[in-house]
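What you see is the complex with one protein chain gone and the rest in place.
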Amino acid sequence: MDYTPQNQKDKKQMLESIGVGNIDELFKIIPNHLKAKDLNISGGKTEQELLNYFLNICSKNKKLISFRGAGIYDHFIPSLVGEIVGRSEFWTAYTPYQAEASQGTLQAVFEYQSLICALTGMDTSNASLYDGATAAAEAALLALRVNSKNRILISSGVHPEYIQTVKTYLENSKAKIEIIPLSDNGRLDKNTVDPLIDDNTAAVVIQSPNYFGVVEDMDALSSAIKSKNSLFVAIVNPLSLGVFKAPGEYNADIAVGEGQVLGSSMSAGGATFGFMAVKKSLEWKIPGRIVGQTTDKDGKRGFVLTLQSREQHIRREKATSNICTNASLNALSACVFLSGWGNVGFSNLAETNISKARYAFTKIKSLDGFKAKFENETFFNEFVIETSKNIKKINKILLKNNILGPLNLSNAGDDFKNCLLFCVTEQRTEAEIDRLVELLAKI
Amino acid sequence: MEKLLNELSSECQPAYGVECDVAKNAQVPENLKRSTPLGLPNIAENDLLRHFTNLSRKNYALSTVFYPLGSCTMKYNPLINERIARNDAFNNVHPYQPIETMQSVLEVMYELEKDLCEVAGMDNFSLQQAAGAHGEFAGLLVISKYFKSIKQKRRKIIVPDSAHGTNPASAHGTNPASAAFAGFEIVPLKSELDGSISLDKLKEVLTPEIATMMLTVPNTLGVFEKSITEISKLVHDNGSLLYYDGANLNAVMGIVRPGDMGFDVMHINLHKTFSTPHGGGGPGSGPIGVKSFLEPFLPVPRVEKKKDKYMLNYKKSKNIGKVKAFFGNFPVILKASAYVKALGGKGLKNVSEQAVLNANYMLAKFKDKVNVPAGNRCMHEFVLSPKTLFKNDVRTIDIAKRLLDYGYYAPTIYFPLIVDEAIMIEPTETESKETLDKFVNVVNKIILEESYQEPQKLKDAPINTPVRRLNEVDAARKPILKWD
Partner (left out) sequence: MNIPQDLLYTKTHEWVKIEGNKVKVGITDFAQHEITDVVHVELPEVGRDVKKEQPAAVIESVKSAFDIYAPVSGKIIETNNKVLGSPELVNNSPYEEGYLFAIEFSNEKELGDLLKADDYKKLI
């Protein structure tokens, strides 16, 4: 199959119209010594063969009951999300440059932006970025552009892959990145953070709930950051905002995060999307596309890409970012996801995550050989357990029972030797949690 | 007019709900608790389905109309690829699963990397980047890190027609933006009328500070760079590297390979050449390919195969780090892999041949009527400059908008900037002769008949779309970026 519709007769006629005898003549300009040999790629598969080929590959994948999070989460995706993003009018459309022919995508993005603002309590959202890690990096770059300072402080409670991504993005800039240590209770202590912020600090980047599941006291941390005129970048789990304080409430300047939890599947960690929402004053500094409302010639409401002079296709080397294609379809998933809960339902979803995680937490920490790492802290749907048992053995046994066990944190630093990061979402049933606890008790 | 979600909100039972089968226990301390309302709409499932379905119908999509967008390679997105990628056995994989339970994911990545190497004539590919611009950025970081590793200070890159000062541009806007993003200073190089590179001008700007030169081949005017061998020699003799912008790879698969032309680093847009859908603006995927001496610099982890097992290698001492969390946009990678496996080497070559045939056929039908600045032959796309034909204050934007009335998405317009009133057309290989014939006739009719006889019709266009021309000035001056 190669999806080309021209038959021999068409081809012949086309060549005649062009005035050449064969297709090779069209490539005459390419020097002969550069011409490629036959590509060594097997193919020519029919649709059926293709399907079977890939079904065969993924048949090795076992369906696992997941107690693992750390950035990508197993949440329920309502049927409506699949139906809408599966509509070819959305997934085969281009970036909505021709506004009159793209009102579907444009209005949906406008609605997405509105929903992200509602959720985060921020003023302005863009149309999406690649993922949570790149959103964090773009936030740091935004801060550096705004206040011409060059220190970026990042909490060590930020997802390690996000920190690595920020470092990569800032590699060739003048910025200096410094990591703020967590205190023994698994979160940032205001008294540790305060003295680290100086007049040259462009931004302080804090994640809540942090990588270890602990919810930070963002309100308390915010005041110190503000007093030094640094920007406060909050990395948040959008689902957690059904219960926990929103970035707008604690005066964050930039809110970013991973949007996978809003209706995208795990898919080995991508494709997902990153969201970014900012205060009004940063509107013209935000990277990526933005959709705005306006009117057409007849006064009818319509939507367009706007504030475009920030972007690469106009500003080129002075653009706020080089981003072009982003993650529009995943943002659409989020839009469909967020529009179907209502306030009460969405809070209930967040609360269900908390209730189930606490149920598991209480049971696991009381087992022999297991204890809570941060006993009195508040968490959303992830928590750390310290164990005297052999971690590899634990996960091996769980896997045998089709359970994807907690993440081994031994790579996360000396403080986390023998530590496990559990995740319990609304997807896990009481029976599944009980089964996990039962298996752990036997180890 | 379709209502906004907040206008649809009512006291009804919302679409989704969740039950908690353990005791509710969700109290949190006051200082951590949200106190402001969420502000989410309350809408029933039936109404939501109608809302979004109605919205979808306001889009011109590849599945409903011909999309001759130059430089965007809007080719048919095979349905089988979607079917494969929607399989839960792939979708339910967690990125931090034990390696032995995610062999399928690694196998797909490994295979695509291998196949891309063959298409591009490169030695290694990284699939981590989420889009073309992201790939460009990563590719330039690889170059930057390479020169640091051999202790050379090269902080400048040549971008032909990079819109510097008053020079108009032919390079993609992402080129200079990515370059600046990666910390490079840009050295512009003015190209010739057909977008090709003058060797003399190139020599003038090739200083010891040049790290790389970014080239799009064929260029944005659809012309193959005839001096590529000489360019490659000059650039390498200068100790610099050559960077390939793969945006136009659809013209040359199986015909000529970037690696064989002397390129050291390149990126590919899977959502162009390899048929993965554009999604209304992503997700995409921007793999970068390198020659083997640059492999140690690629982002981690690298997918490797030992005996029959696939592994993730994070231990590459010179790597540029991570440009994104986890491994890349896997569903996009999967779709591209399905595409390559469907076509194979022969099929891919046929794709490029047909793409070039389609473009030349359209060009042949235009060339006696509308000015084509780059000449009578092209690769997979070409640029018209109808400026001299315009009367009655008609401009290219009016042609584009009028095409919407005829049920076509508009071609790329006003790009490349080196051509006045440019109309850039890329038919791709997946359009039939009949589609091309009809489209050419409509464009000629608009330019050669309507613009003279009924210019107001063009100025008023579009009239058959859900909205008419929108006020972009007001949108930017007094931005309304969310509902009240």
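Which chain is which? They are A and B, in the order written, and residues in each are numbered from 1.
The definition used in the following text is that a residue touches a chain if its C-beta (ideal position, glycine included) is under 8 Å from a C-beta of that chain, and two chains touch if they have at least 3 such contacts.
From a predicted model like this one, the values you see are computed outputs, not experimental measurements.
When the omitted chain is restored, the residue from A:17, A:308 or A:429 that touches it is A:308. Residue B:477 is the one among B:50, B:236, B:305 or B:477 that touches the chain missing from this view.
Residue-level contact of subunit A with the missing chain is found at 284, 307-309, 314-315, 318. Subunit B meets the missing chain through residues 414, 472-473, 476-477.
Keep this in mind: only the chains that are shown with their structure count from here on.
If you average the CA atoms of subunit A and of subunit B, the two centres end up 21 Å from each other.
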